[in-house]
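Moving on to subunit A:
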Amino acid sequence: VDLEITHWWTSGGEAAAVRALAEQFEATSDNTWVDGAIAGSGGVARPIIISRILGGDPMAATQLNHGQQAVELIEAGLMLDLTDIAEAGDWANIVNPPSLLEACTVEGRVYCVPLNIHSPQWMWTSLSAFDAAGVAPAQNWDDLKAAAPALREAGKQPLVSGAQGWQYANQFNTFVSGLGGEDLYYAVYRDGDEAALMGTEMKAIWDEIVITRDLMAGTAIQDWNLATAEVINGNAAAQVMGDWAQGEFAVAGKTAGSDYDCIIGMGRAQLIATAGDAFYFPVNKDEEVTAAQKELAQVLISPEAQVTFNLKKGSLPVRGDIDMSTAGTCMQKGLAVLADGGTIDSSDMLLSPDAVGQIQDMLVDFYASDMSAEDAQAEFAKIVMSDK
Partner candidate 1 sequence: MADLSVNTPATRLLDGPSGKRKRARFTPKRIMIYGALLLVSFYYLLPLWVMVMTSLKGMPEVRMGNIFAPPVEITFEPWVKAWAQACTGLNCDGLSRGFWNSVQITVPSVVLSIIIASVNGYALVNWRFKGSEIFFTILIFGAFIPYQVMIYPIVIILRELGLMGSVWGLVMVHTIFGMPILTLLFRNYFASLPEELFKAARVDGAGFWRIFLKVLVPMSLPIFTVAVILQLTGIWNDFLFGVIYTKPATYPMTVQLNNIVNSVQGVKEYNVNMAATLLTGIVPLTVYLISGKLFVRGIASGAVKG
Partner candidate 2 sequence: MLDTVPPVSSALDDISVSIRDLELAFGSVKVLKDLNIDIHKGEFLVLLGASGCGKSTLLNCIAGLLEPTGGQIFIEGQNVTWAEPSERGIGMVFQSYALYPQMSVKSNLSFGLKNAKLPKDQIEKRVARAAEILHLGPLLDRKPGALSGGQRQRVAIGRALVRDVDVFLFDEPLSNLDAKLRAELRVELKRLHQSLANTMIYVTHDQVEAMTLADRIAIMKGGVIQQLAAPLEIYNTPANLYVAGFIGAPPMNFIQGALRGTDFEGIINVPMQGYGFSAAPKDGAVVFGIRPEHVLVNDAAASCAVQTRVVVDVVEPMGADTLLWCTLGGDEFRIRLDGQTPIRQGDTITVGIDPARASLFDKETEIRL
């Protein structure tokens, strides 16, 4: 059976990872993987995916981010129930951290296959930039702040980011989890606790965010990978970006440790979010397709697929029982944190997409203006609280 699979993994590393999945799938069954890649990130792909599902002509499987995105589709009965194969495959025990499976579970039924873990809480630093400035490479946020004047002196940008809401938000979340720790993180994102949101701890974080605005001043970049390129070629010292940035370093032939470094949680709390990509299987009337869909689900979570896919993509696997010794330094760091249980839920899971969008908009405003820490804090608190 031909299975059409939509996703927006079109960059070099991503495409290679998908190819691995496809090969795996086609090798283990006599089904065909019909690739329906849509370039241009979830913003372009998501309406297409949803329209197709709503329009009664769905693809066989589709990438969707973990989180609340799919809940309504599930509630509307448009997604295939995978509970039987999940139970058969004992997913409840092999998926680590368990929150990933929980995100796929609605009212006790499993509707998606977690595929990997995105860990956005990374800071990538350019060793050559610090070298040029004559300071020791930063190991945490305070180092970076301290090195900033010297970096400026040497004509290096202390911190870069593409001027897009999601990049700002990603950086902000990293500050909350890294500087604030797990408790504050959950108090803010999960509980929407007013005391925490308006408290001094958050105020302190916002003060740091105001400093990032200064450190980032002077860049005019939109795309994250172009920002990463600045770090790669040593024009900028640091960028806060998810683990997918590692792919760019790899493509550029850089090695972790000698050319660049990767730091989790701004060098403080070693926490990584466990949001990731998952595959959903829209309900299909064709029995054969349904069977094939289930086969695909099993392949996706199989150890072989997990290893090859995640190695290629640079993300973390969703099961703890596999051998990832071939992974690079940075991924090893991530795996270690994962093994330590240093996981938090992604803010995307804790907030509605709507609130996520609003926070992004608000941060765009923040970076484009000279909004004060107090105002930003209040604004942010308002958005989060109204989402609860």
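In this text, a contact is a pair of C-beta atoms (placed from the backbone, for glycine too) under 8 Å apart; a residue touches a chain by one contact, two chains touch by 3 or more; residues count from 1.
In picking the candidates, the idea was that all candidates are chains of the complex that A comes from, given by their letters.
Just so it is clear, the model here is predicted, and its values are computed rather than measured.
Candidate 1 is the one that touches subunit A in this complex, out of the options 1 or 2. Taken in their complex, subunit A has these residues touching candidate 1: 4, 6-7, 9-12, 15, 18-19, 22, 33-40, 44, 47-48, 51-52, 54-57, 59, 225, 251.
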